[in-house]
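A single protein chain has been omitted from the complex, and every remaining protein chain is retained in its original position.
Order of writing sets the chain letters: A, B and C. Residues in each chain are counted from 1.
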Amino acid sequence: MTTIELRSDNAAGVAPEIIAAVAAANTGSVIAYGADPVTAQLEALVRSVFEHPAARVFPVTSGTAANALSLSSMCPPWGAVLCHDTAHILNSEAAATSMLGGGVLMRGVAGTDFRMHPDTLAAAFAATRWGDNHHSQPRVLSFTQPTDMGTIYSVAEIAALTAAARERGLRAHLDGARLANAIVALGCSPADVTWRAGVDVVSLGATKNGALSAEAIVCFDDAVADELVYRTKRAGHVTSKMRFQSAQLIAYLTDDLWLGLASVANQRMARLAAGLGDLGVGFVNRPDVNMLFAEVADEVATELERSGLLFYRIRPGVIRLVTSWQTTDDDVDRALASFAAALG
Amino acid sequence: MTTIELRSDNAAGVAPEIIAAVAAANTGSVIAYGADPVTAQLEALVRSVFEHPAARVFPVTSGTAANALSLSSMCPPWGAVLCHDTAHILNSEAAATSMLGGGVLMRGVAGTDFRMHPDTLAAAFAATRWGDNHHSQPRVLSFTQPTDMGTIYSVAEIAALTAAARERGLRAHLDGARLANAIVALGCSPADVTWRAGVDVVSLGATKNGALSAEAIVCFDDAVADELVYRTKRAGHVTSKMRFQSAQLIAYLTDDLWLGLASVANQRMARLAAGLGDLGVGFVNRPDVNMLFAEVADEVATELERSGLLFYRIRPGVIRLVTSWQTTDDDVDRALASFAAALG
Amino acid sequence: MTTIELRSDNAAGVAPEIIAAVAAANTGSVIAYGADPVTAQLEALVRSVFEHPAARVFPVTSGTAANALSLSSMCPPWGAVLCHDTAHILNSEAAATSMLGGGVLMRGVAGTDFRMHPDTLAAAFAATRWGDNHHSQPRVLSFTQPTDMGTIYSVAEIAALTAAARERGLRAHLDGARLANAIVALGCSPADVTWRAGVDVVSLGATKNGALSAEAIVCFDDAVADELVYRTKRAGHVTSKMRFQSAQLIAYLTDDLWLGLASVANQRMARLAAGLGDLGVGFVNRPDVNMLFAEVADEVATELERSGLLFYRIRPGVIRLVTSWQTTDDDVDRALASFAAALG
Partner (left out) sequence: MTTIELRSDNAAGVAPEIIAAVAAANTGSVIAYGADPVTAQLEALVRSVFEHPAARVFPVTSGTAANALSLSSMCPPWGAVLCHDTAHILNSEAAATSMLGGGVLMRGVAGTDFRMHPDTLAAAFAATRWGDNHHSQPRVLSFTQPTDMGTIYSVAEIAALTAAARERGLRAHLDGARLANAIVALGCSPADVTWRAGVDVVSLGATKNGALSAEAIVCFDDAVADELVYRTKRAGHVTSKMRFQSAQLIAYLTDDLWLGLASVANQRMARLAAGLGDLGVGFVNRPDVNMLFAEVADEVATELERSGLLFYRIRPGVIRLVTSWQTTDDDVDRALASFAAALG
């Protein structure tokens, strides 16, 4: 039986351009631990792509590392990171930020569409006992963009939230595990959705979107970057042959490869969602990018599994479908055929 | 000017077999976070190579991660890790183990030839106030094998030290960043120098010896492995596309590739050391593997640098030379010619 | 203007028996750090009072210390402590347990009357991804008894919850900052509401109920106690002149002083609540012990403040009133007169 992969973009392989870049980086000897010319080239490229002349970049090998290292560099141990109730950093990283941050508190903020809103953030601020040492003090606001439920913030929404946060002395972090998918969906520039919207530090995902084992922290705040120099190392996140991480990221960001790969994933999801809508399937989320939470009866889900469709059951009656840069139109059409049969 | 790389084996590239294995692993989609068949195959291979049917393996992306995660899984926060005064974990990992371990203490033990000895370990035990809560309690003994100064422990030496440690309730860890080089030099089996000699957990290096970005924790103690399941994740050391780390390690351990690569490095060093000895250069260490600390006057070192030789100055009068799997006989001969000229 | 103290039992003074005991302990010299005979006598007394021959006791100087040290000794860093949404450890200790525990997660459980219930605990368990390293694993269930909202669990309720927790491998902790008040209200023995009901470790409060600066961890689990030996010291919670903490606790537990003091506080609250009920004041909680959250319009609250009544405003329309061992019937009657006038 041929299977169709819709479990996760993490299950996809590596884009050919990136594999090729890794092989191409394997020439000669270079100094280790990030002092190499490939990593220097990456930093220059990031500054260009993000239109920020002082951006600093720290390649790491997992999204949890990017998030937890960023946040623990931005927040004192007695601080709190505010994020949406459904954020990955709150729900799926095993308290990594609390551990690396010396007991940093993660605090959920409510909000429809899986996003924080000005009024829910204001409510969280109002519920805070500012300056009271019995309570962890909010110091960072963290967005997941796109959210873990496949929706996106507009640039204006992010700017409004970071402005409100800054008034209270909070820095802003963006968990961009799938940032390329959001940029494509928004049609904005990388700068627009990050530092121009008030974001200080970005966890820039690449692995879900075609890289081998490379994520990056892109930092627009020099004080945070100075912390990251030390914190990355002592958490074991400075690879010795960093050129091979950097080479992946250079290929990823060159000639808009990242946006092209994400665009494929988004388009496949659009095709899938349109087809499912035609079949009368209900959606939990608006599929802004490459993720769909669909309302599917458990018997139907079982039937889909039998047909070779790979996906996750989230809770009774809800399944998750994720497309990737590797998903083909044919995959989508066959998946839709399976749905039609199972629903039939 | 052509340079000759003798700074570090970290500066070398990736072995062709390993690059090929990464490319070969890039087929189809597989489940993420280590539940994939490639990682399962790695575990089976490790059990075979180490002749231990219950060994468990955790691929990570840096040696500091392997060491600090292992040690923090083996030692309570109020415990101490004993290691030689010159150990990498004590001197070059920015207190990573203390951080990940919640304040674990690293305590140096003396010993000639950069190794702990039964009498120096006994002295460290005698200086311990056992059971006194004003003092961190020794709970782990950690070897660097080979040592950071390029010497090795014999199998019998390790066995004697772990036996003494076990009497006091300590577990044993081996920092094997260059383990292959030690195994080749000893002519022993991987099992002999690890669990059969009383070692519970091994940081198995691969990156310095030809891998791209892969190290592994090989764990012979199930209780420690159960800790590692959670601790690796929350430190950001469970890569999502783990198959690409696992594929590197499979290639590394298959058909004795790791031993072959290390053998080249060791042989090049033997050739280099013999030549330097003929030139009358003094050595700080006995070059058991691929590292030599040579006594070289600072003016001579400057002359060597001018000739294109790449190496590190350790302190006035001492330089470090390291060969790798990539070093050629010609590299060695040209290096020796440079020495002859500089000393001449 | 004479004030009437109803803000907190923390604001009360020290019981005469306890001040006298401190003075009486000031004779001669004794060895420091808890190896003194007074502390040994305390341990014997605790074993008698709690009817447990192997109980171990650790005097500390704050409730946050007792809770966070207990919990961090019971829970691995990758574990989670489950407690009610309103628990003190979750809301008012500035993530102390996360900090001392290396990133332990505190997770709220719902439940009416400010208590966890079998069905809400079952729901929390059902929502847990057991064995999944992306998620902190529940390892401890912590009760606040009485709750921070002045209600109590019955002995049977605690036993049912600890039994359900134990099935899942969780230990049980009881935050007894006001345990005496609960014991008096329940009319049970200290053993009944703790180890006989499945509780492994108790934070035994004394300061709110008449001590000077003494709380204690009472531990029925030897493995946890062995951890506490070291964890108390390295958190700075082993006082050098411990005899003066121990002497307070001995006086507290001798001749049921603790229960007598709590009984006064509870009776005063009963009198106050009855009077307020007669005045038609609504209650947020059932005042099982010495705390009442009363529905009082903000203008009325302002009027009460003007009359000299000291209390806390919790949120618009709700104030908190707490009696202590020092509250007199006259205090209560005058408070009621103030209410009558303000509501008039």
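One rule holds for everything that comes next: a contact is a pair of C-beta atoms (placed from the backbone, for glycine too) under 8 Å apart; a residue touches a chain by one contact, two chains touch by 3 or more.
Quick caveat, the model's predicted, so the values are computed rather than measured.
*Asks:* Taking the complete complex into account, which shown chains does the hidden chain touch?
*Replies:* Touched by the chain not displayed, across the whole complex: A, B, C.
*Asks:* Kindly state which of the options C:W195, C:Y230 or C:Y252 is in contact with the chain not pictured.
*Replies:* Here the residue in touch with the unshown chain is C:Y230.
*Asks:* Touching the absent chain in the whole complex: find that residue among C:K208, C:R268 or C:R320.
*Replies:* Hidden-chain contact among the options goes to C:K208.
*Asks:* Consider the whole complex, including the chain that is not shown, and state which of C:R7, C:R168, C:R286 or C:R313 touches that chain.
*Replies:* Of all options in C:R7, C:R168, C:R286 or C:R313, contact with the hidden chain holds for C:R7.
*Asks:* Going by the touch rule given at the top, which residues of subunit C touch the chain that is not shown?
*Replies:* The missing chain touches subunit C at positions 5, 7-8, 10-14, 19, 22-23, 26-33, 60-66, 68-69, 93-96, 99-100, 207-208, 212-213, 230, 233-241, 244-245, 310, 324, 326.
*Asks:* Touching the missing chain, which residues of subunit B?
*Replies:* Contacting residues on subunit B, toward the hidden partner: 77-78, 91-96, 98-105, 133-136.
*Asks:* Extract the touching residues of subunit A with respect to the undisplayed chain.
*Replies:* 33, 76-78, 102-103, 133-134, 137, 227, 229-234, 238
Everything that follows uses one rule, which is that only the chains that are shown with their structure count from here on.
*Asks:* Rounded to the nearest 5 degrees, what is the angle of the rotation relating the C-alpha atoms of subunit A to those of subunit B?
*Replies:* Here the rotation carrying subunit A onto subunit B measures out at 180 degrees.
*Asks:* Work out per-chain C-alpha centres and flag the one nearest the whole-protein C-alpha centre.
*Replies:* If we average C-alpha coordinates per chain, A lands closest to the whole-structure average.
*Asks:* Subunit B-subunit C contact: same residues or different, taking over half shared as same?
*Replies:* same
*Asks:* Suppose each chain is reduced to the average of its Cα coordinates; what separation in Å results between subunit A and subunit B?
*Replies:* 34
*Asks:* Distance from the CA centroid of subunit B to that of subunit C, rounded to the nearest Å?
*Replies:* Distance between chain centres: 50 Å.
*Asks:* Could you list the positions in subunit B whose residues touch two or more of the other chains?
*Replies:* 33, 230, 233-234, 238
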